[in-house]
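For this depiction, one protein chain was excluded, whereas all remaining protein chains were kept in their positions.
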Amino acid sequence: MSQTTGKPILEVNDLRTYFYTRDGVVRSVDGVSFSVSEGETLAIVGESGCGKSVTSLSILRLIASPPGKIVAGSIRFHGEDLLGFSDEQMRDIRGDKISMIFQEPMTSLNPVLTIGRQIGEVLELHRQCTKEEVRRRILELLKMVNIPEPESRIDEYPHQLSGGMRQRIMIAMALACDPEILIADEPTTALDVTIQAQILNLMRELRDRTRAAIILITHDLGVVAEMAQRVVVMYAGRKVEEANVFDLFEKPMHPYTLGLLNSMPRLDDAASKRLVEIPGMVPSMRTEIVGCAFAPRCSSASERCTQESPVLKDHGNEHWVACWNPVLVKANV
Amino acid sequence: MSMSIHSSLNSSDWSGRLFRVSHFFKDQLPALYKRYPFAVIGAATLILMGFIAIFAPYLATVDPQAVTPLNRLRPPSWQDWFGTDALGRDVYSRVMYGARVSLTVGIAVAFLSTVIGMSIGLITGFVRWLDPIVMRIMDGLMSIPSILLAIALMAVTKASIENVIIAITLAEVPRVVRLVRSLVLSLREQPYVEAAAASGTPLIKTLLRHILPNIAAPLLVQATYICASAMITEAILSFIGAGTPPNIPSWGNIMAESRSLFQIAGYLILFPSIFLSATVLAVNYLGDGLRDALDPRLSRRM
Partner (left out) sequence: MSKTANKLLELKNLCKHYPIRKGILSRISGYVHAVDGVSFSIYEGETLGLVGESGCGKSSVGRTILRLMDPSAGEIYWKGERIDQLTRSQIRPYRKEIQAVFQDPYSSLNPRMRAADIVSEPLRNFEKLSQAEGRERVRELFALVGLRPDQMLRYPHEFSGGQRQRLGIARALSVKPKLIMCDEPVSALDVSVQAQVINLLGDLQKEFGVSYLFIAHDLAVVKHISHRIAVMYLGRIVELAETAELFNRPSHPYTEALLSAVPIPDPKHQRKQIVLGGDVPSPINRPSGCHFHTRCIYAQERCKVEEPKLEETSPGHFVACHFKLNT
């Protein structure tokens, strides 16, 4: 695990991103707060629809507006609120100080531009370099992400590369300007498991080398365990638990986190173990949720849970839980 | 095996039906209007035109064919609402009757070309060896401008509304075939069509149950555009004398006869063209609204 200095460089406070559709307001992110320190890897975990991707897009102000809108909250990068930045200021930030890699390497690269042109574009936008310097830096980046024969790859097109290689190109593009924060939105979900292992390995190496902080968005708890130092668990647009990675897996306190851990099929389980289900489904985000969003599916739900929305409470060692009846015993993992 | 859904739909209870009708006008119509204002306006206009077409004999003030030379070229007044033409015929009555021709041609062409085009398209989508042959024929037809094609066909037959309909239909069919064929080709790859095959569904049932309902929406939208196009084509054909026979008033006809007089009696062209434009515009609005409403990508779910 890489070292973090503990100094927060990004502070998200009570972020609310809503989407105004014809059928109602979808509260994708509904009051989420967290911070990322220098060199730290923070994982945001949740299932589809929980708002984790929208959170990351909100940080870079990439929300399509209309229908989306960041209605409240602040996103402070080195103390300055990104939500107050002009479009030009945000463009300076994107790709340079904070960069992002996306889930689908197949469609995130422009099919009609060569690899060299695409990586070069990032460099040309943010750095004043000569053509030779740009080419040198591109080769350096390609070597850094372990692309074989970089000199010939520079002039190739995305369709000539495999999925794993395309994801490496994306990582190279994202790291081109030595960003302080790298946001990785489900970077390995679309990849085969052996390729995923390669990419995660690469990300760990690069993290140690460049000291960039990483915000890792994923639904895979195995990836979280391998990569993250701190974990934020989201459900229905809200943060339900936050802890360092060891505490989260050893003593999860929120019933949802516990349910998630128990319902996951694991390689180290006995083969015939029956999975523990979480009954019901994720609530529709279109209606306003009164009380705890997880209450209808929760076995520990009480009267209070259906009426009052739980508040985040620190249970020691920076382990935050939003629950009226948190699980206080050690989970059998 | 059908499942009867709501028992109220099967009821022959008149009070129930009246309730639903008033419910429609009170609640659903305003909501529809809010969402698709132009489509609702278009639909209302079309209903009005249809009304005119059906009740033309009652709406017309005089016989549209009645020639009264003494009343030639009268401008619009309280007696002749739209004026009279060079033969003294009442323009207003002719325009009312003209609605019949335009709407008949428009709807008939839309219906026929859709049915014929759909049949051919379904066959070429599934019978692979027929595909190249049929498509080359369609490509050939499409490379001739539809107006010229219609004129050519009219030139070899006598002028009548039926022949106008057939001529325009022939010109519009290739486009429908192309649309249906591409839809069928993409639908064939859909997992649920594969699932139907795995369930043992024979080909004909697959066509009826799985393919047809899923091409109905784009076809319907296309049909509205064909209707608009056909109405204009009929007007053009009549304008150049290759369309509806001159004794039957059509909006194109009326304009054709007064072609040379438009500088002194502009109203002769003005009224039929207003009606034609309004109808075509209404059909286009309706088509756009249908397309927006039926397009699954614009569906509510996020």
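Here are a few things to note about the model shown:
For clarity, chains are labelled A and B in written order, and residue numbers in each chain start from 1.
To be clear about the criterion, contacts are C-beta pairs under 8 Å (C-beta built on N, C-alpha and C of every residue); 3 or more make two chains touch, one makes a residue touch a chain.
What you see is a predicted model; the values in this text were computed from it and never measured.
When the full complex is taken into account, the listed residue touching the unshown chain is B:201, out of B:45, B:71, B:119 or B:201. Here one chain is not drawn; of A:8, A:67 or A:164, the residue touching it is A:164. Summarising the interface, subunit B meets the missing chain with residues 1-3, 5, 190-192, 194-202, 205, 209-210, 213-214, 296, 299, 301. By the touch criterion stated above, the residues of subunit A touching the omitted chain are 47-48, 162, 164-165, 192-198, 200-201, 219-226, 245-246, 249, 259-261, 263-269, 271-279, 281-282, 333.
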